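Apart from one protein chain that is not included, each protein chain of the complex appears where it belongs.
After this line comes chain A, so read on.
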Amino acid sequence: MRRILIALSLCLLLSGCGMKDIDKRFYVVTTGIDWSGNPQKPYRISVRLAITSAKVESGSSKTQIVTIDAPSIAEGVRHLKSFVDKELEFGHCRVFILGKELLQNGPPGSMSWFARRRDIQLVSYFAVGDPDALSVLKVQPQSERYPGNALFLTFGKEGTESPYITTTYLFDMVRRHFEMGLDPVLPVIRPKEKTYEVDRVLLMDKKKSRLILTPEETQLYNMTANKATKSEMKMSRGADRVVLTVNYVRSKIDVGQGDIPLVTMKVKIRGFLEESPPDLLEKDWHGLERELGKHFSGQVEELLYKIRDAGVDPYGFGLHYLASYFGGKKDYERWVEAYSKVRFKVVTEVKITGAGVVR
């Protein structure tokens, strides 16, 4: 018994130095990394810190922003600690924003910092700030109850669920950064007075950003790559607009064989008409479905060619290709060569479940 007691009391000495009360920690809610332009200290690191209060109401969130220029992110963060009175805590930092300029100026070499730090969650969201990250951080959304909550809700699909918003997690971004034949995609956040506009995506290759899609294209991308429901298909028909609300999207990619492979994408869409001229559906139900499908296929094909010409591969066609071969370096080189000449074929099968009203 005495021996057990001694062993237990010795265990008490083993405790680490992790003890730090929650009110002695400063929560970073958003981190922004920008390109400073100074080659000695290329990274401008800004953190948005939460000032919590016991009372919670809309618009009551208070934050503080601290900024520093540093030669690397790790050094910058270490230095930032001396600017604040409490321990910086990244455990709840769910949003990381990279400046648009930073991505244009080559890959951030110390990007692995995010994945290496133990307190940064791998499910945190990554995004691009346009024109820069700091200006996104400075926005104080009026509806925010908790500091930083607006962006958490935007990307977390807890709040808004929009087909224009792409969510990129840290683990996915790291994977896409290293995987052959699959490239990173980042949503673009543009500050606008007291709110954010998140309706574009930025496509990058392994090194730098290549292409920013328009909101329309972003929606098409999300539908075909991320199964984004609650989206819409639209088409002009003479003077009228036909709008289909999509409840169900599935897409299947098939990369063919041959020197210049043909990439086939099969899309299945189900939804109901939200806006259409009267009596349209009754006249020719299947005809309308075919027409919508054809229109959609055309749009997607156009998007795919645009993406191909930019030299990026957010869909992972390359990965599909490699999967049907041995997947070695040689296969990859062959794919890279072929990709610029690859042809696309999109087949869309639309099913209209109704017109949204009882006939």
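In the analysis below, contacts are C-beta pairs under 8 Å (C-beta built on N, C-alpha and C of every residue); 3 or more make two chains touch, one makes a residue touch a chain; residues count from 1.
By definition in this document, contacts and distances are computed from a predicted model.
Trainee: So one subunit is absent here. Using its UniProt record, which name fits best from "Transcription initiation protein", "Amino acid ABC transporter permease", "Xanthine dehydrogenase D subunit" or "Spore germination protein"?
Mentor: Cross-referencing UniProt, the chain left out corresponds to "Spore germination protein".
Trainee: Decide which residue listed in A:91, A:131, A:277 or A:328 touches the omitted chain of the complex.
Mentor: A:91
Trainee: Which candidate, A:43, A:96 or A:152, sits in contact with the chain we can't see?
Mentor: Of the candidates A:43, A:96 or A:152, A:152 is in touch with the missing chain.
Trainee: Where does chain A touch the missing chain, residue by residue?
Mentor: Residues of chain A in touch with the missing chain: 11-12, 14-16, 18-23, 25, 27, 29, 50, 52-56, 89, 91-92, 94, 119, 121, 145-149, 152.
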